[in-house]
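Below you will find the structure I want to go over with you.
Every protein chain of the complex appears in place save one, which is left out.
== chain A ==
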């Protein structure tokens, strides 16, 4: 009985304990529930907050993009505003340099050259910044055209050779001739940048430029290799190399100058053209940059045939006779001169040269000295002793030129090879008759630029009329039809686009060649609008007096074969 009571008591205690445990469990569960509830609310609140923040971020992001667009637009406008006066500085300094040379004032020539160089340097910088902003906003356009690799390399070399040689460096060249279809302006810029860097970071060393066919991933193409024996880079420096605004390190900027934009732009260009750029470098042991571009689709090869016909159709009046035994040199010179709008004939031996000189009576003769059987000196003497030929100026283009002998034999000028395109054109320009007062209309609202162009053209023998906007230009054409129009795009009252539309409405006017000369960045859409209306678009970003003159000459000579408008009565400037 006692035991039973004991067990009962124990059971009671156990039951009470169980109930207690259950209560505790309930209470804990409730607590957990409430805590859960709180957590859930907190979570919801957090989600709301995240949504809010996300919306804020999205807005900030949109605003940033908008701001970036505005910035790019501003940059584009700004660079236009900067380039216009800068072009005037460069243009006028070039004209004054010419004058100073004529007046034989070497001190002025030197000073003016400095102004010119500084101006061009500034222009390059502005162009780089504009390029980069275009790349960043995806507004950089690409124009594919067939490019002759040897010619391009020669061209590039003429530009960079002084830079490379300045530092006591030797330049070595290896080029596999051929063609590729690419954007030649961009490729040129890339190569000049790479070679310019090589020159900048190498002293008394070697800079090698190699262009070779190379197939990558089954695609044919060209690899352009620029190697130097300069200071080289550490792996860390290489890693940062292609980032815009970053150079090897800040001390590099201090000791070597530059903006650090060149390589970033070069890489973007190469990628845009379907290729790439790579670098290998060892600190203290030089760098190798390789830019590879795909071959691209070549158009039908008309090249050969046109070359043949140029040699075998000597009935046309010929401006320049080239005498050189080296076929590749002849070909290069011929292309340079043809690109400037001149007709050429060529001879591969001295005797043939003399024969053609008598037959064609060219305005200028370009003569090589080192030739087999009859050398250049003999040809020069023969020409100068022939009463019918002695007045034709002879320009000697040679590697070994005994200046004294040349001048005593009657050479007009002695130029050492290799000669660049612009240099050659500049020389030929001096000896080829002026442009017979061919009427040219300059349509430009900026008075300084307009006057500069007018003076430049006047010097070249063109008769210049000026108009400040499209409406004025139409009036001028009504009065006198020009053989060529130089047109700005951004003008008050009637802009360039409207003017072109008006010009094309008139039967007799629509064939007048038009060269657009603008500091504005022409968009692809605008280019499309201009297509078919204009001969050439020259952006003043790449403004260059010689280039402009070449374009003018080319456009002019293209239209000269067609019947010209009323003969010019008026000369000079207004």
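What to note about this one:
By definition in this document, contacts are C-beta pairs under 8 Å (C-beta built on N, C-alpha and C of every residue); 3 or more make two chains touch, one makes a residue touch a chain; residues count from 1.
Definition applied: contacts and distances are computed from a predicted model.
Going by its UniProt record, the hidden chain of the complex is named "Heme NO-binding domain-containing protein" among "Methylenetetrahydrofolate reductase", "Transport system permease", "Amino acid/amide ABC transporter membrane protein 1 (HAAT family)" or "Heme NO-binding domain-containing protein".
Which of A:16, A:118 or A:174 touches the hidden chain is settled by the complete complex: it is A:16.
Within the set A:6, A:32, A:285 or A:399, the residue that contacts the chain not displayed is A:6. Hidden from this view is one chain, which touches chain A at 3, 6-7, 9-10, 12-18, 20-21, 24-25.
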